[in-house]
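One protein chain omitted, others in place.
Letters A, B and C mark the chains in the order given here, with residues in each chain numbered from 1 onward.
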Amino acid sequence: MVGRTHGIHGEPIVFGVKFLSWYAEMERHSERLSHARRTMSVGKMSGAMGTAVHISPALETAILSELSLKPESMATQVVARDRHAELFSTLALIGSGLERIAVEIRHLQRTEVREAEEPFRPGQKGSSAMPHKRNPIGSENITGLARLLRSYSQAAFENVALWHERDISHSSVERVIGPDAFGLLDYMIARLGGILKDLIIYPEKMKQNLDMTRGLVYSQSVLLALTRAGLPRETAYKIVQDAAMQTWSGPNDLMTNLKLHPELPASFPERELLAAFDPAPFLSGLDEIYDRVLGEHHHHFGNEGC
Amino acid sequence: MVGRTHGIHGEPIVFGVKFLSWYAEMERHSERLSHARRTMSVGKMSGAMGTAVHISPALETAILSELSLKPESMATQVVARDRHAELFSTLALIGSGLERIAVEIRHLQRTEVREAEEPFRPGQKGSSAMPHKRNPIGSENITGLARLLRSYSQAAFENVALWHERDISHSSVERVIGPDAFGLLDYMIARLGGILKDLIIYPEKMKQNLDMTRGLVYSQSVLLALTRAGLPRETAYKIVQDAAMQTWSGPNDLMTNLKLHPELPASFPERELLAAFDPAPFLSGLDEIYDRVLGEHHHHFGNEGC
Amino acid sequence: MVGRTHGIHGEPIVFGVKFLSWYAEMERHSERLSHARRTMSVGKMSGAMGTAVHISPALETAILSELSLKPESMATQVVARDRHAELFSTLALIGSGLERIAVEIRHLQRTEVREAEEPFRPGQKGSSAMPHKRNPIGSENITGLARLLRSYSQAAFENVALWHERDISHSSVERVIGPDAFGLLDYMIARLGGILKDLIIYPEKMKQNLDMTRGLVYSQSVLLALTRAGLPRETAYKIVQDAAMQTWSGPNDLMTNLKLHPELPASFPERELLAAFDPAPFLSGLDEIYDRVLGEHHHHFGNEGC
Partner (left out) sequence: MVGRTHGIHGEPIVFGVKFLSWYAEMERHSERLSHARRTMSVGKMSGAMGTAVHISPALETAILSELSLKPESMATQVVARDRHAELFSTLALIGSGLERIAVEIRHLQRTEVREAEEPFRPGQKGSSAMPHKRNPIGSENITGLARLLRSYSQAAFENVALWHERDISHSSVERVIGPDAFGLLDYMIARLGGILKDLIIYPEKMKQNLDMTRGLVYSQSVLLALTRAGLPRETAYKIVQDAAMQTWSGPNDLMTNLKLHPELPASFPERELLAAFDPAPFLSGLDEIYDRVLGEHHHHFGNEGC
């Protein structure tokens, strides 16, 4: 399929690298969540001012260990709120990661693109007015919820600077964002999981889209072939850009426009030009990248999945 | 051109209504900015505690009027910071409005859509690696800057609750976001203005995209025609949805699939069916809408612009 | 009572100016809320793309007027979301204004200050561990909730830039922040209203606090008296600052330290010095300020309330 930067066709990729990129990001989120969980796994029984007057630190440690908690090393009346802010900013971060996946699905489902589509139940109505509609409403929902998770983290940051040995301004915030943030994130994960599990894929449309710019996605391959053949990079760039711009605006494909370009050296072998339009080299590094993310023992589906 | 909701083709529109919608929004922003300007057009000379000990309120009013400012009716040591928070949230709001336009341009420029494109200077390079690239970098830039304006408003909200007759925590914030927010917004407006002024439009592609779903964009017209002919809405919806889903997945256009549908009443006149696929009715309300936004004396370009 | 800037004693004020300042701010919030209400009082029946195909703009206007709504002049599938963002940023602004009052009460109730106190019900427990506690928990609660209102406005700003003729990402956000923001703000207003209505005031403590710095709060009065007597401002400032710093660190009051200062001109009349320590002039401008905020016909309580 085509890879896109700035929403514009770039170069060939395989669909799987999108999942691989999300997988790698989710591993980071998973690690951050474990970190935040450790950060939060503290308790305190060190009294009204945190100074361990009535219960000794040793006893506190013993009791909390029964709950698999560590003692807050130096508490105020409460556990320090930078811990909670880390947690809520981690949830915001995970939400933004889910949003990245959701936005991708929304893009892939756009009518003009239509390379993938959210599952659509029999009997489901996409629109009460327009019976033809099939909308990525799950992914849109998740996109919105990510905004909420981000906003909650702001309130959690503001909770850090409590007055003296504590004030209770954090409490009204936490009573709302605690259940809401976890509930929403759980919902987002479940809903996005369902969407990804049953995602409808249109490989034929991927192929069509890859070819729709009549060779433009191989412009870098041509550029490199020309420079390997000895052309100065600036000259090569100019030739390819000229031909590409004609391809955007006219009927010819890039190869034709290149051949028609007056500055293309007559000595440049046709075989090299043809080779530049071969999608196969774009798969060459994939196995190694899959290994890098998944470890060497994963099933090699890089090429097969293409 | 086709109108899109959820990124999915909906029904025919004209390109101009996008601008009309932005225009109407910008009028609201303009009014908000005037409001914020009035809110900010106050001064104070009422002394260290705002209690007008050394300069009388009457004298303060007289002096400030020389500067076209009103006195803060009851100041602390400073003018109240809800005024500044209104200003910065207005700037954030305007930034989000500019982002809406920028995101639209980015969408329209997507390779598969390509109905409009940011101006691309001769000699400009879209990508050092991929010579064919023409990216909507101006609109992307504006999209990012809107995030900054939003974020500044948060800091401005936090500045409202100063301690007693003032603390100076607001000052370090305002010294940064004051010049930055205005500078960025001015830049955004100028840059987006330049993009819109020289926006490249592809009417042929708009026409192609409108037709690419082979009639699906007329599904509501068919639905309404069937109900006008006496079919219960549920039955009509089922027929149109069935035919639409076959159109999404198969080679036929919607009209063909409708005709093949076993539940389409034989009595339904072909002429009614044909009429439902006419784009002309979608223009019927536009003149009145243009009047509504622009006033009755504007040049009627609704139909001509289509 | 003493006015405070930076948390440090400044000059004499009366308690009422705090309320006057809040009153003036709340009038601005009230006007903003009316503005936001007008902004939100629109509807749309202009169809799936906002282009008034099936219902004419005139009919839409007529129907909406039955609901006391104006039509969105140019809608997409939905009413434009800058309207909602204005609303939620107004709620955030009001929340920040309530926070300003709440933070003031928390400060006034601090044990060392104790000029005012939230009502404390008979039988209420301030702390299960420390029976002597009387905490400003209502004001702390409101302080926290203001953080939530601020955070919601961020999500509302992000809702503005919907895709094309609408996407539905705004919906999941609004379903949460709509009821939550209004519910919380209503609660905040009711709770703060109850606190203010039954606020306990300690005028004796206000008097003690005013005098606790042994005359420092009159430093500007002395400075101005010296300059009126012909001293260069820099010299006068140095004399007063020297004496003030000795007052902060030593046992004498400011007047004594001034008299002991070698640079105080012998010719400076004792009567002028005594007059500088008179709180009465600090009330001179108040009536006019009350008039300015409340109109000329309010009951003049500036002097009496002192």
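Quick note on the criterion: contacts are C-beta pairs under 8 Å (C-beta built on N, C-alpha and C of every residue); 3 or more make two chains touch, one makes a residue touch a chain.
Only a predicted model underlies this, so the values are computations on that prediction, with no experimental measurement involved.
*Asks:* Can you pull out the displayed chains that the omitted chain is in contact with?
*Replies:* Within the full complex, the chain not displayed touches A, B, C.
*Asks:* Of the residues A:92, A:137 or A:210, I need the one that contacts the missing chain.
*Replies:* A:92
*Asks:* In the whole complex, not just what's shown, which of A:127, A:172, A:220 or A:241 touches the removed chain?
*Replies:* Of all options in A:127, A:172, A:220 or A:241, contact with the hidden chain holds for A:220.
*Asks:* Where the complex has a chain not shown, which of C:16, C:50, C:71 or C:136 is the residue touching it?
*Replies:* Of the candidates C:16, C:50, C:71 or C:136, C:136 is in touch with the missing chain.
*Asks:* Since one chain isn't shown, list which residues of chain A touch it in the complete complex.
*Replies:* Residues of chain A in touch with the missing chain: 3-7, 10-14, 17, 20-21, 23-25, 28-29, 32, 35, 39, 46-54, 56-58, 71-77, 80, 82-83, 85-86, 89, 92-93, 96-97, 99-100, 102-104, 107, 143, 146, 150, 153-154, 157-158, 160-168, 220, 224, 281-282, 284-286, 288-289, 292-293.
*Asks:* Hey, which chain B residues sit against the chain that's not shown?
*Replies:* 47-48, 106, 127, 129-130, 135, 137, 140-145, 147-148, 150-152, 154-155, 158-159, 163, 167-173, 176-177, 180, 184
*Asks:* Could you pull out which residues of chain C are in touch with the chain that's been left out?
*Replies:* Chain C touches the missing chain through residues 2, 4-11, 106-107, 109-113, 125-127, 129-137, 140, 154, 158, 209, 212-213, 216-217, 219-220, 223, 237, 240-241, 244-245, 247-248, 254.
Heads up, the rule we're going with is that only the chains that are shown with their structure count from here on.
*Asks:* Linking chains that touch, what shape results: line, ring, star, complete or other?
*Replies:* If you draw each chain as a dot and join those that touch, every dot ends up joined to every other.
*Asks:* Whole-Å distance, chain A centre to chain B centre, using C-alpha means?
*Replies:* 26
*Asks:* How many Å are there between the centre of chain A and the centre of chain C, using C-alpha atoms for each centre?
*Replies:* Here chain A and chain C have centroids separated by 43 Å.
*Asks:* From the mean C-alpha coordinate of chain B to that of chain C, what's the distance rounded to whole Å?
*Replies:* Once rounded, the distance between the two centres reads 34 Å.
*Asks:* Send over the residues of chain A in touch with two or more other chains.
*Replies:* Expected reply: 106, 127, 129-130, 135, 137, 140, 154, 158.
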